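I'd like to ask some things about the structure below.
Just one protein chain is left out here, and the rest sit where they should.
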Amino acid sequence: MEIQSVGLCLKPDQPQVAGTLRDLLKWLEARGIEGRLDRESARWLDREGVSRAELAASVDLIIVLGGDGSLLAVARKVGPRPVPILGVNLGTLGFLTEVTCDEVFTALEQILAGDFRTESRMRLEVCAERGGSELVRHLALNDVVLTKTALARMIDLDMHADGRTVTTYHSDGLIVSTPTGSTAYSLSAGGPILDPGLAAIVVTPICPHTLAQRPLVLPESSNIEIRVRSTGAAVQLTVDGQVGVELGEADLVRVRRSEHPVHLVVSPFRNYFEVLREKLRWGER
Amino acid sequence: MEIQSVGLCLKPDQPQVAGTLRDLLKWLEARGIEGRLDRESARWLDREGVSRAELAASVDLIIVLGGDGSLLAVARKVGPRPVPILGVNLGTLGFLTEVTCDEVFTALEQILAGDFRTESRMRLEVCAERGGSELVRHLALNDVVLTKTALARMIDLDMHADGRTVTTYHSDGLIVSTPTGSTAYSLSAGGPILDPGLAAIVVTPICPHTLAQRPLVLPESSNIEIRVRSTGAAVQLTVDGQVGVELGEADLVRVRRSEHPVHLVVSPFRNYFEVLREKLRWGER
Amino acid sequence: MEIQSVGLCLKPDQPQVAGTLRDLLKWLEARGIEGRLDRESARWLDREGVSRAELAASVDLIIVLGGDGSLLAVARKVGPRPVPILGVNLGTLGFLTEVTCDEVFTALEQILAGDFRTESRMRLEVCAERGGSELVRHLALNDVVLTKTALARMIDLDMHADGRTVTTYHSDGLIVSTPTGSTAYSLSAGGPILDPGLAAIVVTPICPHTLAQRPLVLPESSNIEIRVRSTGAAVQLTVDGQVGVELGEADLVRVRRSEHPVHLVVSPFRNYFEVLREKLRWGER
Partner (left out) sequence: MEIQSVGLCLKPDQPQVAGTLRDLLKWLEARGIEGRLDRESARWLDREGVSRAELAASVDLIIVLGGDGSLLAVARKVGPRPVPILGVNLGTLGFLTEVTCDEVFTALEQILAGDFRTESRMRLEVCAERGGSELVRHLALNDVVLTKTALARMIDLDMHADGRTVTTYHSDGLIVSTPTGSTAYSLSAGGPILDPGLAAIVVTPICPHTLAQRPLVLPESSNIEIRVRSTGAAVQLTVDGQVGVELGEADLVRVRRSEHPVHLVVSPFRNYFEVLREKLRWGER
């Protein structure tokens, strides 16, 4: 597939990136490729931008300039069309933005030459319901998190998988994570690291009262249902650490694999384990 | 010391305990001992009660009927006077309420006969400051907890001990716990179990981003200072899981050992490790 | 498939089970089904037995009487032929022996009626090599473990997956586990619980010096290579906690999914999560 248009998405509030953005547009133009901006990045150049969902529906490649958070924000807006996404980190190396600013043009040369590989990353589809009616519906590339709000001490969550009772978690909350998200919040809560290509979902309780309630790795086909059992205390549902809604007693959260993964351009410069070793500082205690 | 008056404190909203309360009062009266009620328990008998602080300042023994939470609530109100406290659990065995309802009269016989031992339990004194002015000051028998509020993902807390920089925690929060509190929230967050008689304070980060930031056990003489570094996101300070205040950027929390421990009557029926084994279900996986 | 012959395997050194064994043989005989014994169980009845490998190659159903250890021992001897295996625990409920002695005849009635389901459980194939020559080759239903021997403090193991360097573990050892084995040694070492149907392998370091070296869940297609790097200190390779060999510097251990899973009869009495809750005592702290 020849790349004829590239969408550019920028981390908000980063005026200093306007220069990089201009360089990229010029570089693309010189090669006869249309550069299209999302609304956030268009602002810095006084140009017109389109929504990220529109970009994802129309361009041949999306470049996200920012950190892992920026890529998560874009990935949630991507629809069924399998557009390749290249994450470029502006600061420190990320798990999702493995290409640095210095490497971007080399990477683009390879991509335009068709010399690149994408990796499909599973997303979760989450739907919160109250009394049978849908409250919100989101896609998550990293995780779906239910947590106590500030005043509560612990919350009770009933979990079912494919209709079978798993357990009731009496804890600070519960993280339902993709393999991609396993190195984010789930890891801090004691979860394992999942190879990003694994067909699995990991459920990690946050500070569970029952110490034997260890993280649980389920097949990606699992239909997960979590019901808020706590009376009184509010529960916060958060998707990729970015969007959320407050839930109450008896509200139900359904999580399952989305049929539409996102397609990340694989960095030609370092493999997954190299990123892991560097980010987690393996090698020395 | 002869026991001439006994203060009775009841878990709120437990009307079914009124009978036990009446039995206790009658039992004490028959032995010429004055039974005095706190406001919460007085309500159930349509009598006059006094504040828990007043009770603690005047009676020769306090009986708390409830769970660990009830005892924590009373313990925070106890002043410098070393009044013995007997915790009676109304339901399941507690770490602080090791005597059951069935055992209470046997235990009281022994106490009145002077055949009992108390164990002093360290409390923490916590003081939150904003711009040099004190916001709140509390005593804690279990723990002082700083946590993110619902919307924040992680908070940054700078910790110092005795003027030395310890580290910056990038985490869900931080638990500063007494030995007594080590089997409560700190344990769920990965902390060790401290013998209740140990002269130490344990600092346990909640889901820290840096996995090597393990719980830290400090001498009880430590002056701990925690400064909120996060910009924007609010931080919740909670004492014994019961009272709290919201903090913001640059607010300072000072924690140190209170000079006034509380004095718990030691159960004649089971020792600390027996309670530990039963509560934590040691013995079988 | 009609069941015409049943193989019986017994935990060694359990003479008290001879009665159960006789009852089972009589029960099968009454239904015109041939009962065949392995050598271990034949001894108790003064009869002739065959090897477990032969049993697995010829009968229509294998019944293992014992604990999880007995089933592991039998499972390692099963060849490519997909014979169903029923695990009957003689004592406490096991993860692999979910049917109790009391339930065995009810279960058998259902199995003979064709009213049963089997679950295929992945096995690992492990091969240890020294200087290019194979030392040993085994199948594992639970795990392949490399550990330090008593005198060593820590060992260094280089791990590769599909040709990519994962990391060097400086630790007490390394556990490569199937989903089935995830509730065994790996769990004690901090590993996650894997649904037994998951197509994955979990690698859990034992007491790693680098605290961020968390358990790693890899696709079942992974070719895992572990090379002993430590000089001097011997390393013990153990398969399912039952058979092993001592390794030295530069020895190589290859682990990958066996093409031949074993087929466990699913208990009609309790599902996986029920066993998990009971064995791990979830439900209360």
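Chains: A, B and C, in written order; residue numbering restarts at 1 for each.
Note that in this section a residue touches a chain if its C-beta (ideal position, glycine included) is under 8 Å from a C-beta of that chain, and two chains touch if they have at least 3 such contacts.
All of these numbers come straight from a predicted model, not from anything done at the bench.
Colleague: Which residue, C:Ser5, C:Thr20, C:Gln110 or C:Gln236, contacts the hidden chain when the whole complex is considered?
Modeller: Only one of C:Ser5, C:Thr20, C:Gln110 or C:Gln236 touches the chain omitted from view, namely C:Gln236.
Colleague: Among B:Lys77, B:Arg130 or B:His209, single out the residue that touches the unshown chain.
Modeller: B:His209
Colleague: Which listed residue (B:Arg47, B:Arg117 or B:Arg277) would be found touching the missing chain in the intact complex?
Modeller: Of these options, the touching residue for the absent chain is B:Arg277.
Colleague: Which candidate, A:Arg214, A:Arg257 or A:Arg277, sits in contact with the chain we can't see?
Modeller: A:Arg214
Colleague: Residues on chain A that touch the omitted chain in the whole complex?
Modeller: Contacting residues on chain A, toward the hidden partner: 211-212, 214, 279-281, 284-285.
Colleague: If the missing chain were put back, which residues of chain B would it touch?
Modeller: 161, 164-168, 182, 187, 190-195, 197-200, 202, 209-219, 222, 271-273, 276-277, 280-285
Colleague: Applying the definition given at the start, please give the residues of chain C touching the unseen chain.
Modeller: Listed in rising order, the touching residues are 147, 149-151, 153, 171-172, 185, 187-190, 206-209, 211-212, 234, 236, 241, 244, 246, 280, 285.
Here is the rule we use: only the chains that are shown with their structure count from here on.
Colleague: So which chain ends up closest to the centre of the protein, judged by Cα positions averaged per chain?
Modeller: That would be chain A.
Colleague: Chain B to chain C: how many Å between their CA centres?
Modeller: 47
Colleague: Whole-Å distance, chain A centre to chain B centre, using C-alpha means?
Modeller: Distance between chain centres, rounded to whole Å: 40 Å.
Colleague: Which chain A residues sit where two or more other chains touch them?
Modeller: Expected reply: 187, 190, 209, 211-212, 280, 285.
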